[in-house]
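In this view, the complex is presented without one of its protein chains, the others remaining in place.
We call the chains A and B, going by the order they appear; numbering starts again at 1 in every chain.
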Amino acid sequence: MDIKVTVNGTTHHLDVPDNTLLVDVLRERLGLTGTHVGCDTSQCGACVVHMDGTAVKSCTVLAGQADGAGVTTIEGIGRPDDLHPMQAAFRENHALQCGFCTPGMIMSAIDMVQKSEGRLDEAAVRDGLEGNLCRCTGYHNIVKAVLSAQDSM
Amino acid sequence: MYQFNYHKPSTLTEATSRMVEAEEGAYLSGGMTLIPTLKQRLAAPSDVIDLSGLPGMSGISIDGDIVSIGAMTRHAEVAASDAIPALAELAGGIGDAHVRNRGTLGGSIANSDPAADYPAAIVALDSTVRTSIGPIAGGDFFTGLFETALREGEIVTSVDFRIPDAAAYEKFPNPASRYAVVGVMVARCGDAVCVGVTGAGPHAFRATALEEALAADFSPGAVDGVAVDSSDFNADIHASAEYRAHLVGVLTKRAVARIG
Partner (left out) sequence: MATETGIGASVKRKEDARFITGAGRYTDDVGQHGQTYAVFARSPYARARLNGLDTSAALATDGVVAVFTGADLQASEVGDLPCGWMVKSKDGSDMVQPPHPPLAVSSVNYVGEPYAVVIGETLEAAKNGAEALDPDFEEQDAVVDLATAAEADQIHESVPNNQCYDWELGDKAATDAAFAQAHHVASIDIVNNRLIPNAIEPRAALGEYDEASGTYTLHTTSQNPHLERLVLAAFVNIAPEARLRVISPDVGGGFGSKIFVYAEETAVIWAAGQLRRPVKWRAERSESFLADAHGRDHVTHAELALAEDGRFLGLRVKNKANMGAYLSTFASSVPTYLYGTLMAGQYKTPAIYVEVQSLFTNTAPVDAYRGAGRPEATYVVERLVETAAREMGIDPAELRRRNFIQPADFPYETPVALTYDTGDYEASLDRALDHADYSGFQARREASEQGGKKRGIGFSCYIEACGLAPSQVAISLGAGVGLFEVGEVRVDVTGSVTVVTGSHSHGQSHETTFAQIISDKLGVPFENVTVLHGDTGRSDYALGTYGSRSLAVGGSAIIKATDKIIAKGKKIAAHMLEAKEDQVEFEDGSFNVADSNQSLTFGEVAFAAYVPANYPLEELEPGLSEKAFYDPPNFTYPAGAHICEVEVDPDTGVVTIEKFVAVDDFGHVINPMIVEGQVHGGLAQGIGQALLEHGVYDDTGQLLSGSYMDYTMPRADDLPSFTVDTTVTPCTHNPLGVKGCGEAGAIGSTAAVMNAVTDALGVKDVPMPATSETVWRALRNGGNG
């Protein structure tokens, strides 16, 4: 099937098998390997991207469902010399260790802050990170990073 | 995933005929259950029919004391709506943020997962499930484990909920999956009290013994001493049937206390 997806601002016309997942479009077809796959039951959140401005698990979206959509991945939000405030907050607060969950964690956190009405407190951040697993940090510094990023976003 | 043909029909008629034509069709709404199932090769549909292109299937409207929610309305949208606060609270506790951004009301109830949240509201609130064929009373909708009153090819288009005088939803989440180990929706409509229970049994049901006790005395204490029959309750590594039965009582009390 033919799909059109705009990823990080660039529009791609792709011919993909019907049973293709969005995450495979990103990783295998577009080489955007910052989006990771950590599970097969749509729980871990390593694959979170923004689709039309909303955080989704790209392992649980078919390519056909993304046809016509705008997708933003971790590669599309900032560069080392021009970081997104959430990326900067993760670095500043040591909110990552092995880095594998980090892209999904950052994409989820950005969506959480953008969608929040008023300031998030610790409990709200912890609740909002329910769909992202991290095995390294114990979440302590991730929570700190998200709380601090909301001031700079 | 096995191979399948993906379709995105633009009318209800086209969707149902795709289903009829398919060797083995599957409707796709949010995909929060279907896609993981496909990924693990636990299902092998020949055709996947995406309902997201159907017009008029999404959104929340209020007409008098009836709230109508389109089947393709995402959980996040219901969670943000103040039409029925208890329903918003329920929707806001489904899965995680990403599930709520994609998952839909129609997809959830059509699957009749015993641990899904929405079914508690379908049975507890005076609801009508509207479909491509006709209306089904909420109380008649769930018929078994992963079974509903939907006929072959029938598509849920919307659900009407009568706004209760007061309602509250209490959920005890599975610590791993975050589905409901038990979820209880308590609703008052005039003198009537409805207690919808999900998670505990093979499908959502109304706890009539609790309803009778609460109709006589709407207080948390009225729940004490009401036996919850757990004979057909679910049991797994997270909760035995006995514990689920206990939780039905605890959550009902908490919901009643919150309604006041």
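Note that contacts are C-beta pairs under 8 Å (C-beta built on N, C-alpha and C of every residue); 3 or more make two chains touch, one makes a residue touch a chain.
As the structure is a prediction and not an experimental result, all values here were calculated from the model.
Here the missing chain is touched by one residue of A:M1, A:L14 or A:C39, and it is A:C39.
One of A:T6, A:T54, A:Q97 or A:Q114 touches the chain omitted from the figure, and that residue is A:Q97.
For the options B:L38, B:I163 or B:A239, the residue in contact with the chain missing from this view is B:A239. Of the residues in chain B, those that touch the hidden partner chain are 1, 3, 40-41, 172, 174-177, 179, 236-240, 243, 246-247, 250. Against the chain not shown here, chain A presents residues 19, 27, 32-41, 43-44, 46, 73-75, 78-80, 83, 87, 90-92, 94, 96-103, 106, 122-123, 125-127, 129-130, 132-143.
Please note the rule applied: only the chains that are shown with their structure count from here on.
Rounded to whole angstrom, the centroid-to-centroid distance between chain A and chain B, based on C-alpha atoms, equals 28 Å.
Residues 1-6, 8, 28, 31-32, 35-36, 38-40, 48, 50, 52, 76, 95-99, 101-102, 177-178 of chain B touch chain A in their complex. In the complex of the two chains, the chain A residues touching chain B come out as 1, 17-19, 21, 40-43, 45, 48, 54-57, 59-62, 64-65, 67, 108, 111-112, 128, 130-132.
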